[in-house]
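First comes the structure, then the notes that go with it.
The block that comes next holds subunit A.
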Amino acid sequence: MSRLKWLVPTLYIVFLMLPIYWLLNMSFKNTNEILGTFSLWPQTFTLENYKTIFTDPTWYNGYLNSISYVVVNTIIAVTVALPAAYAFSRYRFLGDKHLFFWLLTNRMAPPAVFALPFIQLYSAVGLFDTMWAVALAHCLFNVPLAVWILEGFMSGVPKELDETAYIDGYSFPRFFTRIFIPTITAGIGVTAFFCFMFSWVELLLAKSLTSVAAKPIAATMTKTASSSGYELGLLAAAGALTLIPGAIVIWFVRNYIAKGFALGRV
Partner candidate 1 sequence: MATIKLNNLRHSYLDNPRGDEDWALKKVDLTWEDGGAYALLGSSGCGKTTMLNLISGLLTPSEGSIQFDNKDVTQIRAEERNIAQVFQFPVVYDTMTVRENLAFPLRNRGVAKPEIDKRVVEIAQMLDLSESLDTRAQGLTADGKQKISLGRGLVRSDVNAILFDEPLTVIDPHLKWQLRSKLKELHQQFGATMIYVTHDQTEALTFADKVVVMHDGMVVQSGTPVELFESPEHTFVGHFIGSPGMNVLPGSVVDERIGYCGYTVDAHLRADQLNGADSFELGIRPEFVHFADQGIPVDIVKVSNTGRVRIVDTRHDNDLIRVVVPEGESIPADKGYLQFEPYRTTTYVDGWRVGDKVTPISSRTGAATRSQISQSQTSAGSAS
Partner candidate 2 sequence: MSQKAQNNKAWWLVMPVVILVAFNAVIPLMTVVNYSVQETFGDNVFFYEGLKWFGQVLHSERFHEALGRQFLFTGIVLLIEIPLGVAIALAMPRKGIGVSICLVLMSLPLLIPWNVVGAMWNIFALPDIGLLGKTLNAMGFDYNYTRQPFSAWATVVAMDVWHWTSLVVLLAYAGLTAIPEDYFQAARIDGASAWSVFRYIQLPKMKRVLTIAILLRFMDSFMIYTEPFVLTGGGPGNTTTFLSIDLVKMALGQFDLGPAAAMSIIYFLIILLVSWLFYTFTMRNEN
């Protein structure tokens, strides 16, 4: 029985790859072939769909918009979460448990609930349709998540490290930036990965908070799907391109992924 063990993950991966393969297959076909024939690989291989995306600003700007708010969100979330996670992992303070729980409840708030109030809020502060609106709105769920994961990593660092540094005459900011942060780089990497991931995949808020200037790629795709009579090849190519940033990020953090999930504390 254990001889056949490898079959389980293999079959699962095949199942995971099938829709992705079909997406890639479609992206290299022209519309006629997609609608006219059923074939397991492109009969007339074309790069037209990709060419359209790379030459049409409404398409490639979508990518740039998405990447920029995701990166900004990741930086903001990790930066504010670092001191907070340190506070939770090292100190008891008035209302700490309630605060931690309240932060986590925001991870449980359905984005659908917040879509409309967010539009009003960010319109009121004049950020509507900028990448800042999305980057800040995604902090709703990414900041609590970042605090949660980082706190898990920091609790694994012995308190003696802090005490030794303070005895050696380090001030808090100097200790934190010079000693503490370098010791938890792995944790920061994992946290950044998760922030990137959840900001990159979210669409409801990103779509609601933008209209023209800052529209994310995912929203451009939805529009194509509904307006221009189902250009499946183009849609498939755009979808295939959204796999790339994720794949790159996974490759870099592959050794930390499993650990990062485990170390967050419940």
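The rule is simple: a residue touches a chain if its C-beta (ideal position, glycine included) is under 8 Å from a C-beta of that chain, and two chains touch if they have at least 3 such contacts; residues count from 1.
Basis for inclusion: all candidates are chains of the complex that A comes from, given by their letters.
Values in this document were obtained by computation on a predicted structure and should not be read as measured data.
**Student:** Can you tell which one of 1 or 2 makes contact with subunit A in this complex?
**Tutor:** 2
**Student:** Which of the residues in subunit A end up touching candidate 2 in this complex?
**Tutor:** 5-9, 12-13, 15-20, 22-23, 26, 34-35, 38, 40, 76, 80-81, 83-84, 86-88, 90-94, 96, 99, 103, 105-118, 120-121, 136-137, 139-140, 143-144, 147, 159, 197, 200-204, 217-218, 221-222, 225, 232, 235-236, 239, 242-243, 245-247, 249-251, 254-255, 257-262, 264, 266
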